[in-house]
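A single protein chain has been omitted from the complex, and every remaining protein chain is retained in its original position.
So that you can tell them apart, the chains are marked A and B in the order they are listed, and the count of residues begins at 1 in each.
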Amino acid sequence: MSIEIRNINKTFGSFTALKDINLLVPSGELVALLGPSGCGKTTLLRIISGLEQPDPGNGAILFHDEDVASRSVADRKIGFVFQHYALFRHMSVFDNVAFGLTVKPRSQRPGKEEIRDQVMELLRLVQLESQANRFPSQLSGGQRQRVALARALAVKPKVLLLDEPFGALDAKVRQELRRWLRRLHDELHVTSVFVTHDQEEALEVSDQVVVMNAGQIEQVGPPAEVYDHPANPFVYQFLGNVNLFHGRIDGGEAKINHLDRSQSEQEVVAYVRPHDLDVSRERTSPDAIEAIVRYIHAAGGMPRLELERLDNGESIAAEVARERYRELELQVGDHLFVTPRNLRFFVEGAPLDYQI
Amino acid sequence: MAATISMLKGASNSPVGLARSEENVWIKRGLIIVTLLFLGFFLFLPLAAVFSAALEKGFGAYFASFDDPDALAAIKLTLIAAGIAVPLNLVFGLAAAWLIAKFNFAGKSVLLTLIDLPFAVSPVISGLIYVLLFGLQGWFGPWLAEHDIKIIFAVPGIVLATVFVTFPFVARELIPLMQEQGSDEEQAALVLGANGWQTFWRVTLPNVKWALLYGVILCNARAMGEFGAVSVVSGHIRGMTNTIPLHVEILYNEYNFVAAFAVASLLAILALLTLVAKSLVEWRARQELAAALEPTMIKD
Partner (left out) sequence: MKIVLKQASVIPGFGLTLGYTVFYLSLIVLLPISALFLKTATLGWGEFWSIVSNPRVVASYRLTFGASLVGALINAFFGFIVAWTLVRYSFPGKKIIDALVDLPFALPTAVSGIALTAIYSSNGWVGRYLEPLGIKAAYTPLGVTIALTFIGLPFVVRTLQPALEELDPATEEAARSLGASRMQTFLRVILPAVFPALLTGFALSFARALGEYGSVVFISGNMPMFTEITPLLIIAKLEQYDYAGATAIASVMLLASFAILLVINFLQWYSSHRYRTGV
C-alpha cells in the first residue's frame, strides 16, 4: 500500500514543525525520514500514523489513494514502533505481542489457539521464541526493539512506521539490527517508513531517503543519488563530512584557490568530501591548494588529516587511502598540495552546473 | 545477537560513595542517637501511652470497653463514612489524574492547586463550610428543613465532611506517577486498535496499581480517623452521629480513661496497619521500579 502526503502543515503554537509537505512513498518500499533533531521528521511520522493531527487545511494523507486523514489511529491499520518501544511493562513478551489481537472486537477476535500460533510465529520471526514468558524489563535493548516490532506486526499492518527504531541502542547492536530489519523488510514487503537522525543508518537500510530540515523536505531519492548528488548545501553537509570552500566565478569559471576577492563577480561555495581530496607533495594541478598538516588520525580504515590552508588559514579535512598514506610518509608539519577530485558548487544555496 | 545477561552491578551503583564513607564515625553515631531519641520521644512514646493506658486495668476492662452499643454504633458509622468517601475519591482521583497526566490544556496548574486545596484547609473549617451550606441558618437550610432532610448533625453531613478532608489523597498519589509515565504505552495500545476503556483497564490501571492502592490506604486512614471536621457537623449524638474518634472524645471527657484509650487503641492499631500496608506497597512498587530500571544492567 502506498502512502501519499499532500500539502501537510503543522504548527505548535508559534513554531512551524512542518511546512507544506508533499511526499509519495511507493508501495512495499522502505523509506527513511532523515534529518537533524527538530526538523519535523517525527512529527511527520506521527501525522502519517494518526497520533498527531495536521493543521486544518487542504492537506491530505492517502493510503493507497484513499484519504485516511479523518480516520483514527486505531482504524488506519498501521504498525507503529515507538522510539523507546513503549512496551507494556506489566505484560509478558507474549502478552505484549498478543495485545493487538486480544483487543479486537469479539466478532473479529481470533480464538485463543489462533492467537497463540500467530504470536509464536511472530516471535520466531524476531528470534525471541524462548523469551515469550519474560517481561520487558528482563530483556536487553535489542530484544525489546524486536518485541516492539513483533507487536506492531501482529495486527498485520498495511504500513509500518518506526520512530528512531535504533536510537536507544549502542553502536554494535544498532548495526546488527538494521541489517536484520532490511532482511525482514525484504521478506515481508510491507510499506515502511522510519525516522532517523543517523545518515549512515538511512543510507544503509532504505530504498529511498527523505532528507528533511526545518520542517521542509530538502531532497528525496535513493541513497546513492542523495549521497553523490546532494540537491543543496544542507544535504551535502548533513550526509557525511564535507569541506567547504568559498570562491568566486571568474570569467565563467568557478575558482576556489584565490584569495583575491576584489574582482569577484559572484560568490560561490564549493563542497567536497574528505575522501575526494588528493594530497601530494608536489603541485599536480593549477587548482591545488597549499596546506600544512596539523593533525593526523591514523587509526581506522582511512587515515584522516587535518590540514591548514596556507592562504587563508581555514582548515581542511582529508582522508587518504592507507597505501597512499604510507607512501607519502606523512608527518605533522609537512607541506602538501591538496587537489579536489569531485567539487560541487552552489550559488546562494542553488547548485551550479559545474564540476571539476 | 549475543544476548549475555549480566547481573553484575557496577560499583558506582552503591549509594554510599567515597566521600560519604569517610565520614567521622562519632558524628554518625551522634546523629543516629539524636534521631532515635527524638523519634522515640515524639512517636514511640505516644503510641506506647495509648496501649499502656488502655490496658491499665487489665484485658477484661479493655475488652469490656467494646461491649457497648454506642461503641459499636460508632464503629459502624465510621465504616459507612469511609466506605462511601474512599470509593468516591478513588473514582475522582483516577479521572483527575488521567485528565492532568494525559492532556495539556489551559488552567491545568490552577486545577492542580484546587485539587490540593482541602489539605490547606483546617479540619474545623472543612466542617464549618458544610454547616454554612446545609445548617439551619445555611443556604439550603430552610429548604432542607421544609422537606425534612437532615444533613448537618446527621450521617450525610459526616460523610460529606469525610469526603472533603480525604478529597486529594488518591489524586495526588496518581498524578505525579502518571505524569512521569507519560502516554507512550497508551498510544501504543491505541495504535494496536484498543479503544479508550481497553487502554485504561489493560494498560494504564496495571501500571499505577501500587500508587492507587497507596492512595486508597492513606485515604482510608484519614477517613476513619478524621476528628475536627466530623466533630463540627456531627452534633455528637451518642449511638447516632458519633464516629470512633468522636466516641473517644466523649469517653475521655467523661473521665472514662480506660474505655477512651481502649477505643483509641483500635484506631492506633488501624494506624499501625496503615503504616505496614504502606511500607509493603512502597516495597512492592520499588521492586517493580527496580525491575523496570534493570535494563541498564542487561547488555546486548
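To be clear about the criterion, a residue touches a chain if its C-beta (ideal position, glycine included) is under 8 Å from a C-beta of that chain, and two chains touch if they have at least 3 such contacts.
Treat the numbers as computed from the prediction; the structure is a model and nothing was measured.
Among B:Ile80, B:Ile129 or B:Met240, the one in contact with the hidden chain is B:Ile129.
The hidden chain makes contact, of the residues B:Tyr62, B:Trp210 or B:Phe227, with B:Phe227.
In the complete assembly, the contact with the undisplayed chain comes from B:Ile115, out of B:Ala71, B:Ile84 or B:Ile115.
Seen across the whole complex, the unshown chain contacts chain B at 15-20, 23-24, 28, 31-32, 34-36, 38-39, 41-47, 49-50, 53, 88, 91-92, 95-96, 98-99, 102-106, 111, 113-118, 120-125, 128-133, 135, 137-139, 160, 163-164, 167, 183, 186-187, 190, 195-196, 199-200, 218, 221, 224-228, 231-232, 244-246, 248-249, 252, 257, 260-261, 264, 267-268, 270-272, 274-276, 278-279. Even with one chain removed from view, chain A keeps its contact list with that chain: residues 12-14, 50-53, 72-73.
Throughout what follows, only the chains that are shown with their structure count from here on.
One inter-chain figure worth recording: chain A and chain B are separated by 51 Å, centre to centre, where each centre is the mean of the chain's CA atoms. Against chain B, in their complex, chain A makes its touches with residues 49, 51, 72-74, 78-80, 82, 84, 86-91, 99-100, 103-104, 127, 135, 137-144, 151-152, 154-155, 169-170, 172-173, 176-177. On the side of chain B, the complex with chain A involves touching residues 1, 3, 5, 184-185, 187-195, 198, 202-203, 206-207, 291-295, 298-300.
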